[in-house]
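Note that one protein chain is taken out, while the other chains of the complex remain in position.
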Amino acid sequence: MANIKWKRYLNYIVISALAVLFAVLSLTGTLKLGTQILLEKITISIILAVSLSMVVGFLGELSLGHAGFMCVGAYIGGKVACLVDGDGNSHLILITAILVGGVVAAICGFIIGLPALRLKGDYLAIVTLAFGEIVRSLFLNSTPESFGSTLGLKTPRYDSRFLLIYGFVFVLIALAVIQNLIKSKHGRAITAIRDNEIAAKATGINITKYKLLVFIVSAFFAGVAGVLFSHANYTVQSKTFDYNYSIEILVMVVLGGMGSINGAIISATLITFLNEELTTILTGELSVLKDLLYALILILLIIYNNAPALKGVREKYNLRAFVGKIRKHDPAADKDDEAKWHRVPTKIDMNEVLSTDLVVKESRAEKGDRGGK
Amino acid sequence: MEFISTLLNGLSSGGTYAMIALGYTMVYGIAKMLNFAHGDVIMVGGYIMYVMMLLLSQNVFLGIAVAVVFCVLLGILVERLAYRPLRGASPLAVLITAIGVSYLFQSLALIVFKSSPKMLSVLQISGALKLGKLSVDYSTIVTLAVAAAVMTALTLFVKKTKTGRAMVAVSEDRDAAKLMGINVNFIIMITFAIGSGLAALAGVFMLMKAPSLSNTFGAMPGIKAFTAAVIGGIGSIPGAMVGGILLGVIEAISFKIPLIAPYTDAIEFSILIIILLVKPTGLLGKRRREKV
Partner (left out) sequence: MKLSKRILALALAVVTAVSVFSFASCSGDDIEVPEFSAETIKIGVSGPLTGAAAVYGQAVYNGARLAIHEINEAGGLDGTLFSFEMFDDTHDPTKVATGYASLTGKGMQLSLGTVTTGPGLEFKELSKTNMFVLTPSASGDKIPEYANAYQMCFADGNQGKVAAEYVNSLCLTKIGIFYKTDEDYSKGIYDQFKANLSSSIQTVEASFTDSNATDFSTQIDTLKDCTFIFMPIYYTPASLFMTQAKDKIAKNATYYGCDGFDGIESAEGFDITTIPQNVSMLSHFNSKAESGAAKDFVTKYTDIFGADTLNQFGASAYDCVYAIFNALKAAKAAGKTVDGSTSSADMLAILTEQFNGGFTYSGVTGDNIKWEPTGYVNKGAVPYTIKEANE
């Protein structure tokens, strides 16, 4: 049992260790500017991916407007920091900005959560996409004095040596809040809604409350990521937060494995790293190749990870098996692990996310299959 | 008079949106996937048209035919290579693959055709029909006529032919359709073929109005058409038509008023949200009963 408890906190321990390591390196000035920027971006991506994973992976609703919440956070947080102090290297101001930005984004999350009560699947997806584009358009057409119009809002760039530490701190906070929420009885209610809304309702789960809760918490952390983002740049432009950005966050969640927070963390890190590396390595004439490589990697990874025909290959060569081989641990422990309810979500197929009827049957049939073998 | 000419402009861009939305809606109805690469097929069709014009100089109709055929084949190929391996996997995985395919098309177009926009002026239909004080562009008439013809043909195809009815069956219940002896893979392939062909055709009409071709040519029209398909009720053929026309008209009216012109996108998307809140499955969408 002690072993399992330790495993439960593994991600905190790893991230805290990395945070301390990079904090020391950064404060002693050993980190190059490029690495600092990379780390900032990675922490922002992790917060975004973990918060979106709550909506998509656990609540089972597709959101294509996560960048919209981030946009709200970035503009509001940046504006708060500007109003209080244009110079912006005070810890208090940064934290205030983050809180204000997060709360305003959370209010937007509440507003978007309301249609989520009525709409499902793709219809909700397009509403979230529309929300993101509306937010963007409003900030774009603001007056130059308020939010900077087409040139974007001038924001105070926070010292990157400290900002990356804040990034890590907020990754840990996001993780603590979301992971604990998911593992509590509330989390069980949320996954129950995902797996079968009507059955969940029948067992007395307050659907309205939980759906809104998920949207609010998720939007809050997207807003926090937005404030960090605005402090990592001298200007924020609304153009950045278009639907392509939302899709990129969604890619992180899906590649990480639905309903897996650690998966989202790992894939957010890898995708951000890949993007940064491709842009810095492929300069000049070669830069046209980076989108091509990204697209090919994306398609092949998704097919490899999801194609039913490749199931055999996947089971033979995968990360978990690889790690297992190195650690040479007792297979009985795995079995014990699978009995844990919080591992179950990764096993359920995610058809429910997009269409509700047809698929429920399919997944049942599959489960029956599994049992028969 | 002013208002009527604005309305006509809206109708003509709405007709183009409708054609793209038809492809979206069919693929969604039958394959149950959001094909985000649909908009980029428009762009590919445009470039094929451009290449054909360079090779064949003035033969416009042959160019259009080649572009449509190429896109049909492309649709089949992409379905075979990227989407079919994922049949039975999560719809989200398919969605992400579609996004990957979209990036792939855009970057290939950038590599092959470079960054400078290509102008295609051979497609211009100039002149207008004069009706008293009112003048209606021939291009508007042609766009609307073709869009209406395409919709009628598609409706007939779906209602009257064996393949069309098989499509309805697959969209209603894929498993039952399979049990009834319908080749589901074939039906889905046909759907992609039709959708891509329509996208190429829509690309021709877009070029007729705005003859500037770049690698992001289809991205925004794709999203707008997706919006149109959802407004009309995704999965419904007349819905796509209604949604497309509605969106085009709203856009034209909004552009006409300088004060709100910069907010056009926001207005279109707000109307989408309002319609969905009132009718959660779009204007003409079927309400599905949720089964337990």
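All chains are identified by letter, namely A and B, in their written order; residue positions are counted from 1 within each chain.
Convention: contacts are C-beta pairs under 8 Å (C-beta built on N, C-alpha and C of every residue); 3 or more make two chains touch, one makes a residue touch a chain.
Given the structure is predicted, the values throughout are model-derived calculations rather than measurements.
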### Task
Sort through A:Leu119, A:Ala232, A:Leu255 or A:Ala268 and give me the one touching the missing partner chain.
A:Ala232
### Message
Using the touch definition from the top, which of B:Ala65, B:Ile111 or B:Met180 touches the missing chain?
### Response
B:Ile111
#### Entry: Selected residue (touches chain absent from view) among A:Leu140, A:Ile193 or A:Leu250
A:Leu140
### Query
If you put the missing chain back, which residues of chain A would it touch?
32-34, 37-38, 41, 140-141, 149-152, 154, 157, 229, 232-237, 239-240, 276, 279-280, 282-292, 296, 300, 303, 307, 309-310, 312-313
### Message
Just checking the interface: what residues of chain B touch the absent partner chain?
### Response
2, 5-6, 9-10, 12-13, 50, 81, 85, 107-108, 110-112, 114-121, 124, 126-128, 137, 206, 209-212, 214, 216-217, 220-221, 224, 251-252, 255-256, 258, 261-262, 264-265
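Just so it is clear, only the chains that are shown with their structure count from here on.
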### Query
Quick one: in the complex, what on chain B touches chain A?
28, 32-34, 36, 82, 85-93, 95-97, 99-104, 106-108, 110-111, 173-175, 223, 226-227, 230, 234, 262-263, 265-266, 269-270, 272-273, 276-277, 280-282, 288-292
### Partner chain B, residues of chain A touching it in the complex
56, 62, 115, 118-120, 122-123, 125-127, 129-131, 133-134, 137-138, 140-141, 196-199, 243, 247, 250-251, 254-255, 258, 288-289, 291-292, 294-296, 298-299, 302-303, 305-310, 349-351, 353-358, 360-362
